[in-house]
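Just one protein chain is left out here, and the rest sit where they should.
Moving on, here comes chain A:
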Amino acid sequence: MTNIIKVANVARRSVLLGLAAGSFVLSVRLSSPALAQEKKFGGDGMPGGLKDDPRLFLSIAEDGTVTLLCIRAEMGQGIRTSFGMVVADELEADLGRVKVLQAPGDQTRFGNQDTDGSRSMRHHFEPLRRIAAAARQMLEQEAAARWSVPVTEVKAENNGIVHAGSGRRLDFGALAKGAAARPVPAQDKLVFKGPSQFRYIGKDNVPLIDNMDITTGKAMFGIDARVEGMAYAVVARPPVFGGKVKSFDAAKAMKVPGVLKVVAIDPPTPPVVFQPLGGVAVIAENTFAAIKGRSQLEIQWDDGPNASYDSVEYRKTLEAAAAKPGKVARNDGDVDAALASAAKRVSAEYYVPHLAQAPMEPPSATARVTAQGCEVWCSVQNTEAVRTDLSKRFNVPIDKVIVHALLLGGGFGRKSKPDFASEAAICSHAMGGRPVKLTFTREDDLQHSFFHTVSVERVEAGVDANGKAVAWLHRTVAPSIFALFMPDPKHEAPLELAMGAVDNPFAIPNLRVENPEAAAHTRVGWFRSVSNIPHAFAIHSFVAELAASVGRDPKDYLLELIGPPRLIDAGAMSDAWLYGEDPKRYPFDTGRLRAVVEKAAAEAGWGRKLEQGRGLGIAAHRSFVSYTAVVTEVAVGPRGELTIPRVDIAFDCGAVVNPDRVRSQLEGAAIQGISLATLGEISFKNGRVVQTNFDGYELTRIDGAPTEIRTHLVNTTAFDKPLGGVGEPGVPPVAPALANAIFAACGKRIRSLPIRDQLAGKV
């Protein structure tokens, strides 16, 4: 085993390569000169902010190869390709000569790298263009100086600079060294291309930069790291969250061939944040020996305070809480009076269970911890979280914690929480600095995730004599993610409430959102699109229920609820979060929501005649400052067999950089949404997760996927407006559109997820 993984030398290589060559001090500028006390939004508001100095991110080799350091994790959203497109376009480079390397974790140097919240392109489109435009202008200045012509007479074209008057041309490679020594142009001196000049941005079917590596098995995911001399580990963790080891006997485990060491890991001290759960690690010469060794451990557990956590009982607790008033999160008009005087009152209650992200690459990391510092190879969404934890844990300066970012075999929020990297480091430390690769088996992953919350949502509406909604009361009850970070708040945080519950755009004068208490009894963490899942499932199932109760078409009724096109300020909806964005830049635009509803409906042929047993359902939701509408067609067979012939998704995230990757995210969102709606459930009994592998925690397979997913991108060239998120906003409307289609097909209303066998015998 001699092959140290390729990425080990990223940082050094990037400095050797070009623009960043030399010994000048790297200048660091904030992208906007915001005052310290001014509230910052978007990328500027993230820890570490945004950096746009080209010398931090770009290098050009003598052969003209442009290397971009990508500071966002690649987890299937295609960000490496999309970032390459933006830079190649604005720099006038040839995309075929652009290499994208993953930057090591270093928030101080590179700015925020936390790949989460559908923020990568939304926050980095503009800084990337500044980076590339500045580099282009430095190359132009260098060429103009060499030719002694005014800079206005030269221009960048196809990876070189040309002088039209004389026909001279110099490749970027020939100019890079001189250009690098030139001052970086001030932000107000940057000249950007117009959308009509884009060669890559907005163009469809750009091949993925990693296509060859992925299809030949050369792509390096976190779990594929190979470091000279490494050992392999798995951990037996407390089966109940909050539990700990009472005693253990490692004698039998140590007899397994290949087992090197058995190490106790301390339980976390509150707040648990992303700390490992504690337990007993088995370190061996290979993963199989470690797994075999672990099976021979004899451990007595102290289950702790969550030993009675039981999903069946807990659901009753949530339902009881939803039956009573709770903390008011938004209050418009007088809901009680409007309900009292309504011609008709309708209410319904919805349930969405815990879910596990279950990325196909289970959590895994390789670490080497010595007196000199820590080095970690891993696939995480948030490299800085690894650095912060290890710096504190081993009392080393943060700049001595090197985190190499490898490809993520899926993230979906799980890999924002790098407990697995900490475990690998603990094992390496226990091995006296020998590198150790720590792997979660699938059982470990499903039983020790940071689970999507479980929730009961109760919605009640009052309608007038014409069927128009005059009052809306939404009670959302769910344990909060913030129990990770503080003593259990027992209420959803502003961030969670602002994922679809309070930021409800419906034109109803009397609207109240309440949030009764719910205690967390496991690690609750974020899962792709987070609280939008239960909120949107309830709201949009209820819209169709309400429409049916007053005899209206669900699409028409949805549009009536959304009301006329208008801009709603986040503050007016008691939305204190707005995905971290500036309310002035990102008002809730009901016109855009209406437009995706109308687009999806038109493309799906809403209102068309369907065979017996078929139905169409619709739902639309804004999340991550993007607008999504889904129309799903289902067929329900005589014995309740569910098939999904077609899904139409209309999507408005503003300007689209990489249409193929936006489409692929929507296709994936449709399938992940269908998966959670039809099959997804993590449940607890005696504090323990019931499901162990993909037989119990089922995921949609190819034979359960829609036959056809049609994506409809709207508003794609709005480059004068701020961008919206892409990775997550496709998910929330999928489950309610499916439930509504089932109702249309067979009259069965799904109020509890997953659907599983609820249709059997009911049709």
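Heads up, the rule we're going with is that contacts are C-beta pairs under 8 Å (C-beta built on N, C-alpha and C of every residue); 3 or more make two chains touch, one makes a residue touch a chain; residues count from 1.
Criterion: contacts and distances are computed from a predicted model.
Peer 1: One chain isn't displayed here; going by UniProt, is it "Oxidoreductase", "Sulfur carrier protein", "Glutamine transport system permease protein GlnP" or "Carbohydrate ABC transporter membrane protein 2 (CUT1 family)"?
Peer 2: Cross-referencing UniProt, the chain left out corresponds to "Oxidoreductase".
Peer 1: Of the residues listed, A:108, A:211 or A:372, which one is in contact with the missing chain?
Peer 2: Checking the options A:108, A:211 or A:372, the one contacting the hidden chain is A:211.
Peer 1: Out of A:42, A:76, A:160 or A:173, which touches the unshown chain?
Peer 2: For the chain that is not drawn, the touching residue is A:76.
Peer 1: Just to verify: which one of A:64, A:279 or A:410 makes contact with the chain not shown?
Peer 2: Selected residue, touching the omitted chain: A:410.
Peer 1: Thinking of the whole complex, not just what is shown, which of A:49, A:173, A:239 or A:362 touches the missing chain?
Peer 2: Touches the omitted chain: A:362.
Peer 1: List every residue of chain A that touches the chain not included in the displayed model.
Peer 2: On the side of chain A, residues 1, 3, 74-78, 205, 207-208, 210-221, 223-224, 226, 232, 257-258, 286-289, 291-292, 358-362, 407-412, 439, 441-443, 660, 664-665, 667-672, 675, 693-695, 699-703, 705-706, 708-709 touch the unshown chain.
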